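For this view, one protein chain was removed and the others were kept in their places.
Naming follows writing order (A and B), and every chain is counted from residue 1.
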Amino acid sequence: MAQLHVLVMPKMGLSMTEGMVARWLKGVGEQVASGEEVAEIETSKITAAYESPAHGTLRRQIVAPGVMVPVGAPIGVIAESGAGEAEADEAAIDAFIAAREADFADVQTKAAPPPAPRTVATEIGPLQVLEAGPEAAPPLVLIHGFGGDLGNWMFLQPLLAERFRTLAIDLPGHGGSTKTLAGANIPALARAVAAFLRAEGIGCAHLVGHSLGGAVALALAAEALSLSLIAPAGLGPEINMDYISGFIAARRARQLQPVLGLLFADPSLVGREMVEGVLRYKRIDGVEAALQAIAAANFAAGRQSGAFRATLEAIRVPTLIVWGEDDRIIPVAHADALPASVRVVRFPATGHMAHMERAADLARLIMETAR
Amino acid sequence: MQLNRDELLRAYRDMCLIRQFEERVHAEFATGDIPGFVHLYAGEEASAVGVCMDLTERDTIASTHRGHGHCIAKGCDVDGMMAEIYGRKSGLCGGKGGSMHIADLDRGMLGANGIVGGGAPLACGAALSAKTLKTGAVAVAFGGDGASNQGTTAEAMNLASVWRLPVIFVLEDNGYAESTASAWSVGGDPVKRAEGFGIPATRVDGHDFFAVHEAAREAVARARAGEGPSFLHLKLARYFGHFEGDGMTYRAPDEVARLRAEKDCLKLFRRKVSEAGLLEGAALDAIEGEVATLIEGAVRRAKADAMPEPADLLTDVYVSY
Partner (left out) sequence: MAKKSFRQAVNEALSQEMARDPRVIVMGEDVAGGLGAPGEDDAWGGPLGVTKGLMKQFGRERVLDTPITESGFIGAAAGAALTGLRPVADLMFVDFMGVCFDQIFNQAAKFKYMFGGKARTPLVIRTMYGGGFRAASQHSQCLYPLFTHIPGLKVAIPSSPYEAKGLLIQAIRDDDPVIFFEHKMLYDIEEEVPDEPYTLPFGEANLTREGDDVTIVAFGRMVMLANEAADRLAGEGIACTVIDPRTTSPLDIETILEEVRATGRLVVVDEAHPRCNMATDISAQIAERAFEALRAPIRMVVPPHTPVPFSPALEDIYLPSVAKIVDAVRAVMAGGRKAA
């Protein structure tokens, strides 16, 4: 008889505990290839495609669109029939689902809670970090961009945590870290990260930085075991100030949604809870002032300094720069004409957020770089 | 006697200013130029001026619907008051308050009040601010014999007593709550009511500026020393009706004429300072002349000033909305 495969609500980030099917991309009875997109999953942050783990016929959609279910809960069934094999009958599928649901209920009662961020006291104030991976593994620090937070690494961090002690930090003025800035320019933000590393007793670390956080990582090149930079700031003058100003000014979901849409090649990836999460962050005392100070210090008159091209020339550690070809925040052209020692990878059909849009590909590249 | 020559001149000037202000408003109201309700203070000048004599600008008063006298005694600009009564944009409240709501927070005047008994809790709040912020300021709640029967007055007195607030309750008992005699409407003795709350209380001849000032001076000193509230029951009289247009048929036919002849606080003041040789008649006459010019100017300017613009209707409801 055909082999049955269960589709479960995927865990698409360290903190994800539940999600919903935004819509089914395959109907019941349709053929699905392994790796083919079978549904769109809406998490608290983002909408993402769910790739089928098996080949066969979609026999059941257990969960209707819009219904929130825990991670790991069965959401569908695929039947894989070999040549000449009989199709599974409906009763067999019912029994299969019942068994999987019982398994899931059992797992759920024993499940460990998702890792929670902790706060580290540093000389520039409290900084928040989310740690994942073996404690004895080489440290790898993830530094988010302007207006971002450690949650931006939700897809990438679990993949890297298999091999590294990953530490995703919130920069000053961001996430759960202090909203009082000791300084707003890139060297000052780099000093904050250095202060965090000292407080944690970490000497050198693999650094992964995105956008503004990429420039911060470059400023810390002397302490880096390797550098993996996603659309880093600091390599050219252009910066989309519609994004920066729009991000600071937006007070309501309707205003913020299109601004966040600029981050992605496909703006429809921006979920309502991602928007609400950013709004909640922006409402916290001190955040607006911090963002304004950072924007003024680094993007005065709508330009970046571009000063880190020279830094790249001098870097001796393995360095990776990835860029989405459809980046609408910092143009992919900033990846041109870089020193030959730097590995440059351009992702097609990708925006400014390769770590969210191409997490698996990016994780492979980072593992090749951070050796 | 506590007051020096300058202070006596100031007291007489303020009482004169109130009297002439009210006499003039009475006359102008009769011509039909002044809109709305107006309640005149003439006859009660010794109360406002005597009580406010020892107050500074950071001290506060909560006034009543009969508030012009309190405003003047607390230092409100007479031109601004007159313009307000005429509903002009140049008025102290931009023409949005009128006679019943004249206020000047910069002078510690927290507002006349259209609600009888409305002011006493507010004065407690001002006293609470002074106590909490340790400014040393005191607050005065003026109220009439009508207000003395309102629950707010009793609540405010109890609150002032249990919180030991720097507040002075001044009961201006002019004998009538609207048309009803206080002799009938006030049960028992207001002084004993206050004493029942544990508040030191005295009854004072409200026609006698010096008696009022002496009692108020003690109350202010007690409040400033952190010794809590006081209560003054001033017996006095108003010369005009409850409001302008009130025929006062409830009063005895010769009542006001007799009061003006025998009890008038200005005449009483003149007699006392003359007999004591403190001020000469010429100085007092000069004040009356100066005040008359001032009032004349205030009325002339108020009549000439512009009305509020239609756009003013929608402003000043909220700080932000």
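Of note:
Operating definition for what follows: a residue touches a chain if its C-beta (ideal position, glycine included) is under 8 Å from a C-beta of that chain, and two chains touch if they have at least 3 such contacts.
Please read these numbers as outputs of a predicted model, since none were measured by experiment.
Contact with the chain that does not appear here is found for just one residue of B:46, B:71 or B:159, B:159. The chain that is not drawn here is touched, among residues B:9, B:34, B:52 or B:123, by B:123.
Hidden from this view is one chain, which touches chain B at 60, 62, 91-97, 101, 103-106, 110-111, 113-115, 118, 120-130, 132-133, 135, 139, 151-152, 155-156, 158-159, 162-163, 315-321. For chain A, the residues touching the absent chain in the complete assembly are 64, 66-67, 176, 179, 251-253, 272, 280, 283-286.
The rule we apply is simple: only the chains that are shown with their structure count from here on.
Inter-chain spacing, taken between the CA centroids of chain A and chain B, is 70 Å.
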